[in-house]
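Quick one: structure below, then a few questions.
A selection of the complex's chains, in situ.
The letters A and B name the chains in turn, as written, and every chain counts its residues from 1.
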Amino acid sequence: MDGAITAALLAAVREQRPLVHHITNSVTINDCANITISAGAAPVMAEAAEEVADMVAAAGALVLNIGTLSAAQVDAMLIAGRRANDLGVPVVLDPVGAGATPFRTATVRRLLDALDIAVLKGNAGEIGVLAGTGGSVRGVDSGGVTGDPVETARECARATGTVVAMTGAVDVVTDGKRVYLVKNGNPAMDRLSGTGCMAASVTGAFVAVADDCAVASAAALAAFGRAGERAAAGARGPYSFRTALFDELAGLTFEDLAGHARVEEPYGV
Amino acid sequence: MDGAITAALLAAVREQRPLVHHITNSVTINDCANITISAGAAPVMAEAAEEVADMVAAAGALVLNIGTLSAAQVDAMLIAGRRANDLGVPVVLDPVGAGATPFRTATVRRLLDALDIAVLKGNAGEIGVLAGTGGSVRGVDSGGVTGDPVETARECARATGTVVAMTGAVDVVTDGKRVYLVKNGNPAMDRLSGTGCMAASVTGAFVAVADDCAVASAAALAAFGRAGERAAAGARGPYSFRTALFDELAGLTFEDLAGHARVEEPYGV
C-alpha cells in the first residue's frame, strides 16, 4: 500500500477531527484519550447505560475494549454498539485477554454475535482463540498462535465477518481476502502497558474517516508504528519512550509517514 | 487583581496542604491526583457511598467531576455534597460534557439543585448550556457559546447562584457581579486530555484556603495557566508538555507568579 494513502488518511483525521467514543478499560483509559488526540481526533469516554446511545450518535467511531470488563459495562457496550450499527458508525472491538478467562472469551463472542463489528483488533493469541484455530493468552499478553499467523488472521476474519487487525512484530490486517502486512513499529512498544489499546484508539480515528476499514486499519497501525519507531530513537527506557510516543504521533508529518509507512500486500492487490 | 494575591494564595495552599476530596472520572483521575500534589495540596479519591461522608469531613474542599458519571457515582456525589454543605466545605463542580447528552445535562441540574455549589468550573459550551443562553458541546469539548462569553458566564452565575469559572483562551471568573479575566495559559493545554479536570482540582486546592471563591478561582487558574506557559517553552509535543506542566506547577515560585499572573478586572473592582 502506497505510503501516500496512509498519509492522506492521517490528514483526513486531522482535518475532520472525528469524535471517537470509547467504552474501555480503567488501566489505559487515559492513554487512549491522549493517543486519540495525538492522532488528530477527539476522544470521549462514556459508559453509563443512560447516555451511551446518545453519545455514540455524535461519534465517528466506537471503540469497545474489554480490558477490565464488568457485566454493566458489557451491557453498555451492547446498547452503544446497536445504536452505532443503526447509524452506520463503525465499531472497533479490542478483545483484551480473550482466551485468558472463559468470561472474556464468552463476552467477545457475545459482542461479535450481537453487533456488526467493523474491525477486530487483537494480539496473536487473542485472534487465534477467536479464530478457533488455536492461540494462547496469559493475562493480557499473547502466547502466540498454533499455526500460520496470516492464515489464523484470515480464518478469524472469515469466521467473524470482520476486518481483523492482528498486532505483533508484524501486524496482519485482513478482511479474509486481502492481506496487509504492517512492518512499522518497535519492540519498545511491547514493554509499555497500553500500546495495544492505543492501537485500537488510533484505528478508531482512522476508520471514522474512511470507507475501507481494512485500508484504514493498516494505515492506522502504520502511523502508530512509525511514531513508535521515531520515539524509540531517543528513549532512555519505557516511560521516556511513552512520552516520546505521544509527542511523535502528534508531530508526525505527512512527508515522514508517506516515506516510511511499510505496508506490504504479499498476495497482491 | 494584583499578582501578589495569587502568590499569597499559592503560599497558603503549600503551607496548609488542604485535603481535596475528589469524586471524579476514571480518565483523568491520576492527573487530578498528581496536579493536586503539584499545587501543594493532598488529594484523596473516594466514591463508595459507605465512606464519602466520612472522607469529606476531613477535607478542605470537595471536587465533583462527571466526566465518566454513573448512577451510583452521582448518588455518592449527593451524599458527599450534602455533608460538605453541612460542614461548610466548599464544593467545586466540573460539569464535563453537559450538553453532550441529556443524562449529563440533567445530572448537573440535579447536583446544582440539591447542593450548594461554590464554584462551577466548565468550558464555554458547558457554561452556555447551563446558563440557558446557548452553548454547544461535542463529546467533552466546547463548541462555543451563542452570545458574549462574559455575559454568558455572568448569566450562568446568576442563574445557578455559584461562582462560575469558564475556561478558554481567556478564562472568565464571575460571581454574577464581579468579573475576572484570567489571561494566563497556553494553547498546548487544549491538546492534552485532562487540563480542564486538572483546573478544577487546582481550584479545589485554592478555595480550600480562601474565603472568597471568586478570587480563589481566578488565582488558581492564573497559577495553573502560568505553569502551562512555562511548560510550553521547552515542550516537544503534548506529552513532554504534560510532564513539564506538573513539574512547573510544583516548582512555581511566588516571585514568578506574582510577576506573571495576569488577572484583569475589566469592570473595575
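What we mean here is this: a contact is a pair of C-beta atoms (placed from the backbone, for glycine too) under 8 Å apart; a residue touches a chain by one contact, two chains touch by 3 or more.
What you see is a predicted model; the values in this text were computed from it and never measured.
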Homo-oligomer size of the whole complex, from 2 visible chains: 3
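As a working rule, only the chains that are shown with their structure count from here on.
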Between chain B and chain A, distance of the C-alpha-averaged centres to the nearest whole Å: 33
Chain A to chain B touching residues, read off their complex: 19, 21, 26, 29-30, 33-34, 37-38, 42-48, 50-51, 54-55, 58-59, 242-248, 250-251
Chain B residues within the chain A interface of the complex: 25-28, 30-31, 67-71, 97, 100-104, 138-141, 191-194, 236-240, 242-243
